[in-house]
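Before I ask anything, let me first share the structure, which is written out below as C-alpha cells.
Every protein chain except one is present and positioned as in the full complex.
In order of appearance the chains are A and B, and numbering begins at 1 in each one.
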Amino acid sequence: MARAVSTSRKTFNTAIAGLLGFVMFFPVLWIVILSFKSEFDAIRSPLAILTSGWTLESYGAVQARSDYFKHFTNSVVISVGSTFLGLLIAVPAAWSMAFVPAKRTRGVLMWMLSTKMLPPVGVLVPIYLIFRDLGILDTNLGLVIVLMLMNLPIIIWMLYTYFREIPGEILEAARMDGASLRDEVLYVLTPMAVPGIASTVLLNIILAWNEAFWTLNLTAARAAPLTAFIASYSSPEGLFYAKLSAASVMAIAPILIMGWFSQKQLVRGLTFGAVK
Amino acid sequence: MATKASRSAARLMISPAVILLLGWMLIPLGMTLYFSFLRYNLIIPGNHPFVGWENYHWFVTDPSFNAAMINTLLLVGGVLLITVLGGIGFALLLDQPMWGQGVIRIMVIAPFFVMPTVSALVWKNMFMNPVNGFFGHIAHGLGLPPIDFFSQIPLLSIVLIVSWQWLPFATLILFTALQSLDQEQLEAAEMDGARFGSRFAFIVLPHLARAITVVILIQTIFLLSIFAEILVTTNGGPGTATTNLTYLIYVSSLLQYDVGMGSAGGVIAIILANIVAIFLMRMIGKNLDA
Partner (left out) sequence: MGQIELKQVSKSFGTVEVIRPLDLSIEEGEFVVFVGPSGCGKSTLLRLIAGLEDVTSGAVLIDGEDATGTAPAKRGLAMVFQSYALYPHMSVRKNIAFPLRMAKLDKNEQDRRVEEAARVLNLGDYLDRRPGQLSGGQRQRVAIGRAIVREPAAFLFDEPLSNLDAALRVGMRLEISELHKRLRTTMIYVTHDQVEAMTMADKIVVLQAGVIEQVGSPLELYQRPRNLFVAGFIGSPRMNLIEGPEAAKYDAHTIGIRPEHIEISESQGSWKGTVGLSEHLGADTFFHVQCAVSPTPITVRAPGEMILKYGAEVHLTPRTQYLHRFDSEGLRKNEPS
C-alpha cells in the first residue's frame, strides 16, 4: 500500500537523481557530440563546441585509417563465440550442481569461482608461449578459447543460481513422462530457464566484448577486436578529439544499444544471479 | 535426492567443465612456476639455466615492486570505497518515488557498457587534458589554474576513471537488493518509533549486507587485474606512480621479454590473489548460503 507522496517531494527526487544520472552519462554523451564535430571545433571550449556546426568527416577518417568492420567482426566472433561455447559446457555442469547436489557441490562451485581469481597476468607468459607454439596467437580461435575459459566460472555460477529456482519436481515429471536426460535438458530445463540464460548470455557478451587484457596481449593485426582498435588511438591520435570520439562511439555503440534494449534481462544478469 | 543413475549422469555432465578449468588452472600455473626458476629471456637465445630464487629476489627487491603493491592496494581500496558508498547513495536515491526512473537508470548504467580502453582514452584526452580537456576549459572559464591530472594526481585520476566504470554495477546490485526489502519491515520499524537514521542502520544496511558482499567480491576480482586503463593513459608512470602489480609483470615479461622475471612476478601475484580470495570466499561462503 503506497503512501501518497507530495508532488514537490517527487519533483525534488527527480531533479537530484536526474542530475546525478546525467553526470554519470555525460562522458558518453560528450563523445557522441564530439564525434560529429570537426577536428578544429572539437578542442574548443565546451560552449563553442555546442554552438559549432555538425559533420560526419571523422567517421570517414576513422574508417579510412583502419577497417572498422574487420575489428567489429572480430569483436562479435570473439564475444558471441566464447559465450556460446561456454554455455555449451556450462549448462550440463549447472544442471548437475543444481539438481543432483552432492556433498562436494558447494566446494566444486567455490573452486570454479576461485579460478576466476587467478590473475590473468600470472599465466600470461605460458599462455602466450602455448599459443605461439600452437600457432593460434592473434587468431579469433585463440581468443574464443581464452575468453570462454575466463568467463566459464561466471556462466556456470549464474546458470546454477537460475536453475536452482526451477522446481526439481518438473524435471522429475519429465522423467516420469519418459524423457531421457537429453530430452529433459533440451525440452524442459532449457526453455524454462530462457530468461536466466538470456541474462547470462548478455552479461558474458558484454564482459567478453570489453575484455581488454587478453585481447590486447594476444592479438596484433589479424584478430584485433575493437578494444585493440581503440587502444591504437592512445597516441598520438589521442590528440585528434573528433576522430578519437568517432572511433570510440563506433566501438561502444553496438554493446550500448544492445544493453539498453535488453535492460530487463541485463539488470538481472548484472547482479550475477546473486542478488534478488 | 536422486538415483544412482542420475548421480553418474551428473558426474559425466560436470566433467567437461571441471577438466577444462582444471587444465586452465594447472597447466599455465605449472609453467609459470617452472619458468620462474629459470633465467629465461626471449631475446637472449640459448638454454635457460636454473637459477633458483634469483628471479624472485630481483623482483621483490626492485623498488618498483613496493610501489606496485601499494598502488594495487590503493587502486582496489579506493575504487571499492567510492563505488560502495556511491552505490548505496545512488540506490537509496533511485528507490525514492520519482518520474522517469527508467530513463535515469539507463543513464546511470551506461558507463558499464563502455570498454576500458575507450573510457580511459576519453577521460585522459577529452576530460583530463589540462589544455583542451573539458575540465581544463572549465577551470580556464573560472579563471583557475587547470589541473594536470596525470602528472599531479596520476593514481587518483585512474581511481576516478575506474570508479566511473564500476559505480553502475554497484548501484544496480544494491538497488535490486533494496527493492526486495520487505516494506512491511520498514513500516513495522516506523510503528516502533525508529527514525530514518535508525531504520537505515538497523534494517536497510543489514538487508544490503549480502549485496555489498557480492559487490566487493566481484569488483575485487576485476580490480586486481586492472590493466588497460593504465596501459592507455599513463603506461604506469610518471615513474612508477600508477604501476600496479599486473602492469609491472606485463612490463617485465612482454616489454623486457624477461619470462623468468615475469613468471616470478606472476607467481607472487597468484599468491597474493589467493590470500585475498580465501578471505573473500570465507565472506561469501557465509553470506551466500542463505
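Structure notes:
By definition in this document, a contact is a pair of C-beta atoms (placed from the backbone, for glycine too) under 8 Å apart; a residue touches a chain by one contact, two chains touch by 3 or more.
Note that the structure is a prediction, hence the values are computed from the model and not measured.
Shown chains touched by the missing chain in the whole complex: A, B.
Residue positions on chain B in contact with the hidden chain: 1-5, in rising order. Across the interface with the omitted chain, chain A contributes residues 167, 169-170, 172-180, 183, 187-188, 191-192, 194.
Going forward, only the chains that are shown with their structure count from here on.
Taking each chain's centre as the mean of its C-alpha atoms, chain A lies 16 Å from chain B. Residues 5, 9-11, 13-14, 16-18, 20-22, 24-25, 27-28, 30-31, 34, 43, 45-46, 89-90, 92-93, 95-97, 99-100, 102, 108, 110, 112-130, 149, 152-153, 156, 168, 181, 206, 209-210, 212-213, 216-217, 226-228, 230-231, 233-234, 238-239, 241, 244-245, 248, 251-252, 255-256, 259-260, 263, 267-268, 270-272, 274-276 of chain A are the ones touching chain B in the complex. For chain B in complex with chain A, the residues that touch the partner chain are 1-2, 6-7, 9-11, 13-14, 16-18, 20-21, 24-25, 27-29, 31-32, 35, 90, 93-94, 96-101, 103-119, 121-127, 132, 134, 137-138, 140-141, 164, 167-169, 172-173, 176-177, 180, 210-211, 214, 218, 221, 224-225, 227-228, 231-233, 245-246, 249-250, 253-254, 259, 262-263, 265-267, 269-270, 273-274, 276-277, 280-281, 285, 288.
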